[in-house]
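In this view, the complex is presented without one of its protein chains, the others remaining in place.
Moving on to chain A:
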Amino acid sequence: MSHTSLTTTPVDAQGAGGGGALPRGRRFGAETVFRGAATAAGSMVLVIIVAIAIFLIVKAIPSLRADHESFFTYQQWFADSSPAKFGIAAIAFGTVLTSALALLMAVPVALGIALCLTHYAHRRVASVLGFFVDLLAAVPSVVFGLWGRDYFYRPVSDFAKWLHDNFGWIPLFGSNGPYGRSILLGSIVLAIMVLPIVTSLSREVFLQTPTQNEEAALALGATKWEMIRTAVLPYGRPGIIAAVMLGLGRALGETIALALTLGAVYNVSFDLLGPGGNTIAANIALKFGEANPTGRSALIASGLVLFAITLVVNMTARAIVYRRREFTGGAA
């Protein structure tokens, strides 16, 4: 590994110590070794990402050969039986649906908190409140899952019952109980979990709004809200988009909280209230314990799909952030 990375060091930069060129005789001394080690360590990141793709593909192929149904359109998961039949249609759909719902709930609240921390709360209060938001990020996902399953399901099922009684004519809320583990519960828990990420990223973006823009808006007689709408939000738009996409990446990959709060049902359904829902990640955690070699390989295949999706989402988000950074010259 280190060999490949060593060769990629720029040749002209070799031996160029910070304090001018090293003496000729010591070209291959400690400086070269240290630089090589640093380059190798940096390249490790690239190596790992490529290795993830390679090893997942290698281990996924046997099950894809053994699959008697179409991997992309079949909804059920009988990977351990023979003949093996499994497909990611239902779990991929569930992954996208829960993540989308979670973001729908989390993003407005997160933007509100970010604005509160940057433009509304007193500076000292804001630092304390920001600390609480960071604490939210520090709570392990298994704790959120346990809390959602043992405690939070009660208010949510009351809410689900109310939704069904009053808005049952909307197909989304058509299910008539029992209101326990459902897509609604899972996505609310997920929303709470992506909240801190979206908040902290958009807070940084809002802090970067040039003071001149804000003061110009206020000087023209804008109210505080008008100032935010005309100066802060437009300036931060690319950053907000990136923050939302990074939140999406986190939501797509969340495992344990969803394994504990979703109904683990394999179907494509928009019914939010009834027992239902499953995601790629949660399915891996739930099925791994009893999986035989084919089943394990099938789970790796589904993980490969998840990896590809999150990689695309994250790369897009980071590309937006990077372009913006070049544009503004600040550290986004």
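Following the convention adopted for this analysis, contacts are C-beta pairs under 8 Å (C-beta built on N, C-alpha and C of every residue); 3 or more make two chains touch, one makes a residue touch a chain; residues count from 1.
Keep in mind that, in the parts below, contacts and distances are computed from a predicted model.
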Per UniProt record, name of the chain withheld from view ["RNA polymerase sigma-70 factor, ECF subfamily", "Dehydrogenase", "Phosphate transport system permease protein PstA" or "ATP synthase subunit b"]: "Phosphate transport system permease protein PstA"
Contact partner of the left-out chain, one of A:133, A:185, A:240 or A:272: A:133
Residue touching the undisplayed chain, where the options are A:146, A:172 or A:241: A:146
Which residue of A:72, A:167 or A:225 touches the chain not shown here: A:225
Interface with the undisplayed chain - residues on chain A: 8, 10, 13, 17-20, 22, 30-31, 34-35, 37-46, 48-49, 51-52, 55-56, 58-59, 108-113, 115-116, 120-121, 129, 131-136, 138-147, 149-152, 155, 192, 195, 199, 216-217, 220-226, 228, 230, 246, 249-250, 252-256, 259-260, 281, 284-285, 288-289, 296, 299-300, 303, 306-307, 310-311, 313-315, 317-318, 321-322
